[in-house]
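A single protein chain has been removed from this complex, and every other one stays in its place.
So that you can tell them apart, the chains are marked A, B and C in the order they are listed, and the count of residues begins at 1 in each.
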Amino acid sequence: MTTHPNTPTPTPDILLDIYRRMIRIERNDDATRRQIKLGRLRMPYYSARGQEVIPSAISAQLTRDDTICTIYRGIHDMVAKDMPLRPLWAEIAGRVDGTCKGKGGPMHLTYPELGIMVTTGVVGSSMPIANGLAWAARLDGSKRVSIAYFGDGASNIGAFHEALNLAAVWKLPVIFVCQNNGFAEHTRYENGTGCEFISTRAAGYGIAGETVDGNDPYAMYAAAHEAIRRAREGEGPTLLECKTFRFMGHVFGDQDKYMTDQEKAEALAKDPLPAFRAHLIEQGIASEEQLAALQTGIEAEVADAIEFGLASPFPSVEELRRDVFATEIPA
Amino acid sequence: MTTHPNTPTPTPDILLDIYRRMIRIERNDDATRRQIKLGRLRMPYYSARGQEVIPSAISAQLTRDDTICTIYRGIHDMVAKDMPLRPLWAEIAGRVDGTCKGKGGPMHLTYPELGIMVTTGVVGSSMPIANGLAWAARLDGSKRVSIAYFGDGASNIGAFHEALNLAAVWKLPVIFVCQNNGFAEHTRYENGTGCEFISTRAAGYGIAGETVDGNDPYAMYAAAHEAIRRAREGEGPTLLECKTFRFMGHVFGDQDKYMTDQEKAEALAKDPLPAFRAHLIEQGIASEEQLAALQTGIEAEVADAIEFGLASPFPSVEELRRDVFATEIPA
Amino acid sequence: MSSGVIETITMTGQQAVSAALFEAMEKDSKVLVFGEDVADREGGGVMGTTRGLSTKFGDERVKSTPIAEQAIIGAAIGAALGGYKPVAEIMLMNFTTVAMDMIVNHAAKLRFMSGGQSAVPITIRTLTGAGFQTAGQHADHLEAWFCHTAGIKVVCPSNPADYKGLLLSCIADPDPCIIIETGKTLFAPGEVPVDQGPIPLGKARIDRAGTDVTLISYSSMVLVCQAAAATLEGLGISSEIIDLRTVSPWDRGAVLASVRKTGRAVVVHEAVRSFGPGAEIAATIQEELFGALKAPVRRLGAPYSAVPFTKPLEDAWLVQPADVVAAVQSIMK
Partner (left out) sequence: MSSGVIETITMTGQQAVSAALFEAMEKDSKVLVFGEDVADREGGGVMGTTRGLSTKFGDERVKSTPIAEQAIIGAAIGAALGGYKPVAEIMLMNFTTVAMDMIVNHAAKLRFMSGGQSAVPITIRTLTGAGFQTAGQHADHLEAWFCHTAGIKVVCPSNPADYKGLLLSCIADPDPCIIIETGKTLFAPGEVPVDQGPIPLGKARIDRAGTDVTLISYSSMVLVCQAAAATLEGLGISSEIIDLRTVSPWDRGAVLASVRKTGRAVVVHEAVRSFGPGAEIAATIQEELFGALKAPVRRLGAPYSAVPFTKPLEDAWLVQPADVVAAVQSIMK
């Protein structure tokens, strides 16, 4: 693990906070896959295992009011932003106590209280909406920043281009965070994207852009720090390309046949979680016991959320007529 | 008028050919505006007066089979590609002898015989289609190139991005020609576009890109020459940004209130047509008389086309049921 | 219709739209206006409809945009989620085709998909309509698409007072609305009450009372129905004209009450007839009033083709008053 040359260096507290978010994401992801395998959950699941550092290093620097717009592969982004796990689990189980009363499900989790504003299933669509939230922040006279999370594949769709250009022209306090895991479904980065680094595209909008090792908490922390500063100080948008890997393939059940075993093994060997854990201990930032206790606490939180979620009742059929408009649709 | 540093230098024949195309565009445009003013034509008209050099320098290097896709402001692109004026005039007059039997009108002129494949009224939409024509050219095993013409404003819409990236990944023989006249309707370039030069965006697709003085026949010739060579030799797409000015505003009747008189006067003073004419004479490439005769001939062609077009009958109402599908719609 | 004189001013639909925007922005600082060329630096809209707004309300509440309709609607959605009431302009209705994901998958659905947490009170203003020889890509009436999309209201004014009142309601509405302007109605003058306030969405207006047949229409085709009704009157046929004002959700009560009375209905719209909005209305009438109808419900709309450029074809493509008269006569026998 290398330290990023840019200032500032994260304090031990911040490093621990990043780790806490990472392990909370990972434990929750592990539990989700386990519950699906057990047949207790039925849903399409896009695991973000391996991508924990990115939203954790960012969220450690966000306030409650800063907003995010994310995608189907975005539960890690939400958990990093402190999404409570009970309504999360109730939602993915399709229950009435879910964040969306079971209507949205895992691809559309929403929790505006904590700035988790939109989760989209359409590639690219988080970005144009994040601009509007950034505009609202500025209109409010607040220093709120707006984050749009998306994948490498999404950087090839029209919405990316329109959103980055509008953000540039309007100088919006928005950060476009591309989680480049090297694949779009089964398509390898280089087979879908004309340029070597997505961050290159920033120049085409006259905005700041950077490629970061998305598995390196220090590098991610520093890059996010600068982007957030820029946004809060009215200096406009940033495009961050964060290189990472999705350990579980595109969707739960994916056989990863479009990559070689060796390639996959190499990527898995770069698992950021054990590496960061070891680093924290090695540097004396935390003890083995401390981290174990943290993990136990999180596991208890997850276990509680699962039971809460699966015990919550299903919504009633009348719900089909509610929330279409503010006023209920007549029967 | 500066000569472009790149090889090759156009031969006198080519220079004259470029001029012939330019003056044919200009005389036709002048006649169109005149006929509208006389009330003999009724149509929305997007004059390209001032932009003559761009398609002329390109078309002088194209074969009959090379294809173009252009936009509502595209009659100059067609005339440069040798569009016969009789069916052109019949079309803009809405007559049955028009290229499209009067169904398409000035914004949708089409003449596949000469590779004039699509004219779109939707900003950005020439580009994705041009890719398909380039793909077809390669599938045919031909050396045909495909040109997409579009404006500066169009470079901010999603279709631009998707098309350039696909062309890059597929290495298509396509040339994206941005006619940057500094305005999108009433919006100044810099108020709609994040970067100083649109050609900067080429790097985001890993393709060649260049900003050219679109009023300079030498520079345009050289830039187009290299782009066409690249396409024909299988080296992939090029983005050409050609700087120019639209003398007549956005649409016929535009008052140009969104620019200052001085700014407009300065732009008009750079009229490429008289400058190039003077240059040809000065360099002994053509005599005053030769150019006058050329012009007289073109004026006769235009006059004939007007009379032909306006004398052609209107299509019958049955035409509403034809050309929807290959088979006529039953009455 | 209350007694007493209503003070009115004569203005065009465009002036009414402008008046509504000024009023809404004045009253509610959360109202935003944006779209291509809408600010005064860009001339206040290519038609001048938004002229003066940016000068009065500032460059942050009234913004011109790049040509990027996905970005426009996306920004509207995001600003709405942030507590604002954006009025976004899509210059022409055909250009909604590049923003359908934002409108349909996001604006219309976010409230439902979020279980009621996310309101998206945006107004999309757009312009369309044949008759100006703008041909196949600039004149489509695509309202049927949005009517078929759950979660967005489709509003179609036919006269200046309605332009003002309905736009005010769209802006105030807690849900997304698309309001469709047409060249033919936008520049026609009409009387607008001085204190014209919001006109409720989802409620039709009886444009003309009659007894023999109900003409159900909206937008510029109301003018066509008015001309037809005048001719029919001369032929001894009394037409009731219902101007739907809102096409989705439409006023079933008003339509069914009228057709129950007249026993005959003709639905008239500019959109292509096949699978057009008129089909829903006709299908509903026959279902609800089976046995009470004196004749089948007729539908008039454009033939199944793109909008043609040349004038004679464009005229033939558009429903004309004579077509309405003929349709009514065919069911009077």
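Some points to look at:
Just so it is clear, contacts are C-beta pairs under 8 Å (C-beta built on N, C-alpha and C of every residue); 3 or more make two chains touch, one makes a residue touch a chain.
All figures in this text were calculated on a predicted structure; none of them were measured in a lab.
The absent chain, not drawn in this view, touches the displayed chains A, B, C throughout the complex. For the chain missing from the display, the contacting residue among B:Pro44, B:Gly74, B:Gly158 or B:Gly192 is B:Gly158, taking the whole complex into account. The chain not shown here is touched by just one of B:Ala130, B:Ile198 or B:Met220, and that residue is B:Ala130. When you scan A:Ile157, A:Met248 or A:Val302 for touch with the missing chain, the hit is A:Ile157. The chain not displayed touches chain C at residues 70, 94-95, 97-98, 100-101, 104-105, 108-109, 112-113, 135-137, 144-145, 147-151, 248, 271-272, 274-280, 282-283, 286-288, 290, 293, 295-299, 303-306, 308. Taking the complete complex into account, residues 67, 69, 98-104, 108, 110-112, 117-118, 120-122, 125, 127-140, 146, 158-159, 161-163, 165-166, 169-170, 322-326 of chain B touch the chain not shown. Residues of chain A in contact with the chain left out of this view: 42-44, 94-95, 100, 102-108, 120-124, 153-154, 156-159, 184-187, 191-193, 250, 257-258, 314-315, 317, 319-321, 324, 329.
Please note the rule applied: only the chains that are shown with their structure count from here on.
Each chain gets a centre from the mean of its Cα atoms; the one farthest from the centre of chain C is A. Distance between chain centres (mean CA atoms), chain B to chain C: 37 Å. As a whole-number value, the distance joining the C-alpha centres of chain A and chain C reads 40 Å. Each chain gets a centre from the mean of its Cα atoms; for chain A and chain B, those two points are 45 Å apart.
Residue positions 156-159, 191-193 of chain B are each in touch with at least two other chains. Shared interface positions of chain C, defined as residues touching 2 or more other chains, are 65-66, 68-70, 98.
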